[in-house]
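So the structure is just underneath, and the comments pick up after that.
Note that one protein chain is taken out, while the other chains of the complex remain in position.
== chain A ==
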């Protein structure tokens, strides 16, 4: 059994040091790895990233992360990534990694993801250049996700996202904003690659559990949804 701890949307500001630390002290009792599903900061500044780095430093298990839209707000995503990487957190964006866990291989591929909406109710790359750029960004990221998931040689394959690949886990959010919360192309990439589990955040008012059209379990681990410092999923390898 591989035990995966996950949380997204912790939104740590410069004054937030220590908020999650009491729960994290016992993390190795609960899990073999910790996955962070983006929106780790409030404004995406390097100073906030240093708070995140200290909060998740030396927690006793490997920590992998993707960034979220908040982590891009200060136009310093590469510095944020550098701060996290220097502290030992592996930041994924169109790539993946394989970890040995209890004699099995856990593969994790990650991207931020983006919006656009879901099958039959989604944006198309048509018309104004701004619209083409919007949809083009989603398609590019979904293609990177598919390639990264495909390249993992592992026993259990997990996709780590910030935006949602399905509408199921958005229930509770206003329908009108679904296109800003995720895109079906992410789910398509997951379904094409033999993936076992998808973790995402971003939808604070959504629900935890969903499934892709191809039958892959999806979990929304945004902290307001799971209502704890992290939650744990156990997968048979």
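Structural remarks
Simple rule for what comes next: a residue touches a chain if its C-beta (ideal position, glycine included) is under 8 Å from a C-beta of that chain, and two chains touch if they have at least 3 such contacts; residues count from 1.
Note that in this section contacts and distances are computed from a predicted model.
Hidden from the displayed complex is a chain whose UniProt protein name, among "Phospholipid-binding protein", "NADH-quinone oxidoreductase subunit F", "Heme exporter protein B" or "Bifunctional protein PyrR", is "Phospholipid-binding protein".
Touching the chain that is not shown, out of A:11, A:50 or A:162: A:11 (per the contact rule at the top).
Residues touching the missing chain, restricted to chain A, are 1, 3, 5, 10-13, 15-16, 19-20, 22-23, 26, 30, 42-43, 70, 73, 196-197, 204-205, 217, 219, 223-224, 226-236 (touch as defined at the top).
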